[in-house]
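Of the protein chains in this complex, all but one are displayed in their positions.
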Amino acid sequence: MTLDSPTRINPMIRHRASHIGRAVPRREDRSPLMGRQRYIADLKLPGMLEVAFVRSPEAHARIVSIDTAPALGLPGVHAVFTGADLADVDLFPHKILYIQPVRQPALAVDRVRYVGSPYAAVVATDRYVAEDAATLVAAHTEFEPLPTVADLDQALAENAPRLYDDWPDNYLVNFPAEKPEVTQAFEEADHTFSDTYVSQRQTGLPLECRGVLADVHDGYFTVWSSTQSPHIVRTTIAEMTGIPEPRLRVIAPAMGGGFGTKTHIYPEDVVVTWIAGKLGRPVRWLEDRFENLVSAVHARDQRHDVDVAYDDDGTIRAIRCKAICDVGSGEIFMPGTAPVFVTGGCLTGGYDFPNMEVHHFCVVTNKTPSGAYRGFGVPEGMFVMERIIDRVARLTGTDRVEIRRRMILQEDQMPYVMHGGGRVDSGSHAKGFERATEMIGESLERARARYADDPDVRVGVGYTNYVEPTTPTYHLTTGFWAGGDSATLRVDPDGSARVGLGTTALGQGTETTAAQLAADALGLDPDDVTVVMGDTDRAPYGLGAWGSRSAIVMSGSILMAADRLLTKARDIAAHLLEAAAEDVVLSDGSFHVSGSEAPTVSWSQVATSAWVRTLDLPQGMEPGLEMSGYFEPPDLEHLPDMSGKVNAAASWSNGAHAGVVSVRISTGEIKIEDYVVVHDCGTMINPMIIDGQVHGGVAQGIAGAMYEHFQYDPETARPLFASFMEYLYPTCSEVPAMTVEHFETPSPEQPLGVKGCGEGGTIGPAAVVAGAVDDALADLGVEIKATPVTPSAIREAIREATAGGGER
Amino acid sequence: MKPAPFDYYRPATVEDALAALGTSETAKVLAGGQSLIPAMNFRLSQPDLLVDIGGVEGFDRMEVGPSGVMIGASVTQSRVMASDEVANAVPGLRRALHHVAHLQIRNRGTICGSIAHADPAAELPALAIACGATLFLQGPAGERTVDAGDFFLGPFWTDLGEGEIITGVHFPSEPADTVTFLDELAWRSGDFAITGLAGALATRGGSVSGARMVSFGVSGAPGRMTGAEQAVLGFSAGDDGSAVYGAAYEDGADAVDDVHATAEYRREALGALAVRSVRAALSTNGNGTGV
Partner (left out) sequence: MMGANPGSREVDVSATVNGTQVTHRVPARLLLSDFIRDVVGLTGTHVGCEHGYCGACTVIVDGDAIRSCSTLAVQADGRTIRTVEDLATDGDLTPMQQAFHENHAMQCGFCTAGFLMTLESVDPDDYREAEQVVDLLSGNLCRCTGYQNIVNAVCSVWEVERN
């Protein structure tokens, strides 16, 4: 940590072609286009065996016995391990002290708490045989079923079955709150209402499932894992297995997406590594889609019981919200407790609304553990806030745009401290909303004209104004790590640079943007920059890619390392030029004395002196031309203050979404006619990539708003899904064309003014779609209170609102 | 998700196929495999013998004659969809196939395979009933024909006997006064129907003179909508449709709840689909355009 970490390109770089801000085409594309990318499933080692996990078919049960003999007797089966065999592996760590300890073993030993929980691992010559053997192990496992808990109501009922015998109840987190000013507002307000809003259970669902390949020789482990955080995987495996960290190399190969699901440290990471050590040969596990649906973390699944105090003129005086997250069995590291706090902290979105009281709860049930998914709690909160605003508008007869205009954050309020302590440093909230409103107004007219002759179709518009916390602290999520990240820059004798980064790539174009940053920071061309990430032996320690953090942490750490490198390079160049260091500048990739074009010294000459012809170095200078920067984002807080407030994100991007939907009353069919995004993530490094992030985020938001839903049998807590036939991942036909515009309000506090853009797209659609459906069906009195908004749900809402079914 | 082990056999004649099927109680016929192989990958289906009929002589025939279209057991959905001759004789086939999955599935999936699989939410079984198609079966006891209307008994359950296979299906030519249609609601493009309706409507003088209407995706099997078929008689463009809606809603009395929609939704949707598809059929009858 340095207080003087640079926030802009070093001024000694004079003339340069700036690469930041340009739509530089991606260097990542060529390999996948040609089928030459290497994902985890494409890696094979000589003598490699395949692992299949045996997973619980029971939602809640004691494991009475496991007979592995029949599976071991199958030709091609090398080993079968159960939880008991992993006695030398520590339990998953417990590091967040204000939550109940779960302390799950890597393989369930005597009890399973969700369908999909791994309790044995089979090792065989290939995956086909491994699955044959896994089937046999499953057939020879005796379970004693226990009473199940399938949802929040069941979990919180009196005398509910408990998942953890030593807990007093099923609360993993129980954080009540009370604010006197909120209580007072409720006493003074003209009116109040209470309501409940629900965001359903979903998951990030990368198209590539997870996978782990582990190899060992001479006590030195190499683990390839499809993870967003290879360094954290390494630290955690080391902690649980006792393998010294320097003897454990974790590599995240090319990844087919992650979206938060691959931030967690999974049992399979640990078990596959352990098996490689046990058998002394390479072993690989590739998750299949069924396993992915039941055992990679789920997300969202929140219920919000709200009380709202408001006045006749549409002023919302105060909101009290019980935010309850169903975190499934809780058996995951890091635990799924953080998103609900983010929901609470970001619930007020882009609005000036301090009078908010949020009670946070996490409850365990017999379902797949929940955790991270793009948006990380923010979409759930935004859904609640916009639903409340729309309802107050309707109850008071206030225009829905006008009521938002009154509340939206203004530029002169910056920096604005939100009710939970989030410190919005800058933004374009008000003008973004105006622009989105203007754009969607035209869409609305077009849609109305389109359906003017069809009395069965209604058209409506919905809005949201959100903030996107970026580069958050990891301390509140993990109880351990903080929020910084690192870069190592080296210039090689040929004059080209190598950047090692602690963040990782999972499809979001980090290699390209890092090269743009490093090129500008060193006065080079991006083609002269090589980027290395996702390998604990080749890249410096870092926390990985999540929380829309890469833009800020890369900018900060690259600038720091570049400054240090430039200082040294200038000293060398000055020596070679026989000039004073303070007179030397860098133009178009060459060092020279300020004001005179010649002579020049190239990066190659400087680096050659530093590494090779060290005799050319100034007297007493240490050779080498490699520098690191470890960047801690300024103003990022890791622990709440005495009042519970914390600025848990380094910066806050903002956006306004608006959408027009058409709804067919007779069938509830819903179509997004148009969708607009006005987005502001501060300084843009690569606008093309940012647009891509917005498009993909909105598509996932629409998936949550209208399609994807993990449902469980309330009687048995068994999943009612096994495939993409039940979990409706949208296709090209379901995702509308969208229009994206940008404002660019640089962060005054973060390096280069960047903010981050990975998650904003997901935040808006649930709020927008629900608002638009309500608007379309306003004369029927329909109010949407839960996602996904399916045709069946719309018909049900119409039926309820009209006591029978409305028009046919 | 890999299939359990099985033996594989690819006969050249229908006799050899039948003989092979007779050697095992869990043997399955493999045609396009677009339902069977995914089910085997999930190990929901674990046949010990797979009889691949892709090479059986004569199963690839697709003949258009004055009486209609004869489609052999290994003819793919794409091949049927691509044929203008078929589309002229039985326009409903191409219309229905637009709703069946996606290009890649139709390139392997067969018409007969879909009928034999009898997914209650699949389009082709319902279309076969609506068109009055005839199924040609062959088994240990010889050959027989079954009307499509008598073939579907329940979810994934048909009149096919032990060791019996569908060798072909005959779709009669669409009469001049009739339009065949298929409409459905699915949350995603290419999905099985949440609620679907296939029908054939005869008109005279601008109103409906005869109807065959079949629901699918609503209950355990595609089924004739006897109430709606009555209610629609005499229907013309100006009618408000409430009688058709009400009758179709009642026809959906055995609708099921699932993760996608409630039973009540399916009944309402069936009512709405009935009205809109009958209206659309009336307005397009005679010009051969899609519904």
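Should a chain be cited, it is by its letter among A and B, assigned in written order, with residues numbered from 1 in that chain.
Rule of thumb we're sticking to: a contact is a pair of C-beta atoms (placed from the backbone, for glycine too) under 8 Å apart; a residue touches a chain by one contact, two chains touch by 3 or more.
All values reported here derive from a predicted model rather than from experimental measurement.
Engineer: With the missing chain put back, one of B:9, B:59, B:216 or B:235 would touch it. Which one?
Structural biologist: Only one listed residue reaches the unshown chain, and that is B:9.
Engineer: Can you tell me which of B:41, B:110 or B:158 touches the chain that was removed from the display?
Structural biologist: B:41
Engineer: Which of these touches the unseen chain: B:14, B:29 or B:49?
Structural biologist: Touching the chain that is not displayed is residue B:49.
Engineer: For review purposes, identify every residue of chain A that touches the missing chain, sorted by number.
Structural biologist: Residues in contact with the chain left out: 25-26, 28-39, 41-42, 128, 205-209, 254-257, 259, 288-289, 506-509, 688-689, 691-692, 695-700, 723-725, 729, 731-733, 735, 737-738, 761.
Engineer: Take the complete complex as the reference. Which residues in chain B touch the chain that isn't displayed?
Structural biologist: 1-11, 16, 19-20, 22-24, 30, 33-34, 37-38, 40-42, 48-52, 54, 78, 101-105, 107-108, 188-190
Simple rule for what comes next: only the chains that are shown with their structure count from here on.
Engineer: What is the distance in Å between the mean C-alpha positions of chain A and chain B?
Structural biologist: 43
Engineer: Where on chain A is chain B touching in the complex?
Structural biologist: Result: residues 127-128, 131-132, 135, 288-290, 666-669, 706-707, 709, 711, 720-723, 725-726, 728, 730-734, 790-792, 795-796, 799, 805, 808 of chain A touch chain B.
Engineer: Touching chain A in the complex: which residues of chain B?
Structural biologist: Residues 1-5, 38, 42-43, 185, 187-192, 194, 241-242, 245, 259-262, 264-265, 268-269, 271-273, 275-276.
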